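Left out: one protein chain. Kept in place: all the others.
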């Protein structure tokens, strides 16, 4: 023990590092600025700036003859957005997103419930990985896998044939709207792939919400005479709802903006994402593309506001 | 009696959960089967025969290698950016109190909360307004933007677990800010950063939506796959590549899981 401090204040020994450290300690706001500066420049200026510039362009219009952007404030592009054909696209996309969200919740709930309530120890880890791996695996590979599954000569047709149920498949495909020439070019196919790709995002928030329900609460309900169905209806489901809403933020938002799935598996009718892609690409109408992106932003804004009021953010 | 009863799952629940998990996994397993099929022209099931010849074919394809190399490069550099920016942001949010902290969290999450097409098209139009030509760096910029949140989430969760008094203890014992960072903070958040970095890598490696807007003529592996999906040229090669992509993304996810399993779960719910 050789350190014998003669003075209460230990002298500076570390040169520049020590002096810089002292400076930051005396001026914590400078330190905060140094920490926050780079990410804020990146996200706040580059990213938000880009978003803002895009939204601004929705108030410009395109000159129909020259195809050049007319940089004057106008609502003409929004009038163009609200034509019947475009409203059709919006309605179709929102309806699809809602159905996908509903189906995702139905499929995800039992998995989340089992993982939260019954899986213990090693099984808990297995469940977690079994959810995480598909969640994180490549989006395109997942879409591609369904192209294999839904192909006319693929496994699904083979499976139906083995069960002698091909007539059922054909009957379904002959239905209006949901049907089509084959599953891979029908709304049914688009729907299945959407559910497949976005459903995993629903599981973990529901599981997190359910794990916060103490087991004693369920015992209390049955102790008070509640049947399992009543317990589920009046205790478990209301408490899991914030988790479902939190998960639905992802399934809804991601379906709303997707343009690749309906392009690869689906009928030729457009979704919002495809419309945006087509407008900015081949049509070169950036203002209309920008106006189209406002639609999911507004819908998601309203959705997030509602979710926040329901306390769904605590389940994220 | 009751506790025993409530510890056993109802049969219906077991079936529903098992069916749900099967729905999630079977299509991916199918990819592995198709990588070995002898059928070239269609997606015939069951495969007429099995072969490993497509691995050799894929191996000798320069376009696959070029796309793979580009993807690895983009993912590495985007991850590096995301690590620095996400850690800085997490440190600021969890170690200091300032007005607007909530807003920062929202700002970080925004690039993945909004549909990818919006991020993509916004960046694309910004590049064209600023007259920045598309390049390797425009792809990296787009990827880093949405990778920050993964690192941030992991780092924030770990920062929360370091008790505030550890940092105070270090300073109390005579360590200045840099020494405290090096000897106390870094060792404690290291595995969380590694996990976040791995997830960011996986996220960047298979991102396609933003990339289609921020890449010029270059094609990353997902772009290559997308082209194959829209206009199939050689299906067996695509099958092999799909299988390789599955494996390449699984490894960092498993790694991230093992690095963070003692504590909080990896912040994967908000990919």
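Every chain is named by a letter (A and B) in the order it is written, and numbering of its residues begins at 1.
Here, a contact is a pair of C-beta atoms (placed from the backbone, for glycine too) under 8 Å apart; a residue touches a chain by one contact, two chains touch by 3 or more.
Everything below uses one rule, namely that contacts and distances are computed from a predicted model.
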Inquiry  = Tell me the UniProt protein name of the chain this structure doesn't show, selecting from "ABC-type polar-amino-acid transporter", "Spermidine/putrescine transport system ATP-binding protein", "Tryptophan synthase alpha chain" or "Sarcosine oxidase subunit gamma".
reply    = "Spermidine/putrescine transport system ATP-binding protein"
Request  = Going by the touch rule at the top, give the shown chains the omitted chain contacts.
outcome  = A, B
Key: Contact residue for the chain not shown (choose from B:184, B:203 or B:248)   = B:184
Message = For the chain left out of this view, which of B:33, B:80 or B:171 touches it?
response = B:171
Task = Identify the residue among A:12, A:88, A:170 or A:223 that touches the chain left out of the display.
result = A:12
Inquiry  = Give me the subunit B residues in contact with the hidden chain, please.
reply    = 163, 165-166, 168-176, 179, 183-184, 187-188
Query = When the complex is taken as a whole, what residues of subunit A touch the one chain not shown?
reply = 1-5, 7-10, 12-13, 21-22, 25-26
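Methods note: only the chains that are shown with their structure count from here on.
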Task = State, to the nearest whole Å, the distance from the C-alpha centre of subunit A to the C-alpha centre of subunit B.
result = 14
Task = Mind listing the subunit B positions that touch subunit A in their complex?
result = 2, 6-10, 13-14, 16-17, 20-21, 23-25, 27-28, 30-31, 34, 42-46, 84-86, 88-89, 91-92, 96, 98, 104, 107-108, 110-111, 113-119, 121-126, 129, 141, 144-145, 148, 174, 176-178, 199, 202-203, 205-209, 222, 225-226, 229-230, 238, 242, 245-246, 249-250, 253-254, 257, 261, 265-266, 268-271
Contact footprint of subunit B on subunit A as seen in their complex = 10, 14, 17-18, 20-22, 24-25, 28, 31-32, 35-36, 38-40, 42-44, 46-51, 53-54, 57, 107-108, 110-111, 113-115, 117-118, 125, 128-149, 151, 153-155, 157-158, 196, 199-201, 204-205, 208, 215, 218-219, 222, 228, 249-250, 253-254, 256-260, 263-264, 273, 276-277, 280, 286, 289-290, 293, 296-297, 300, 304, 316
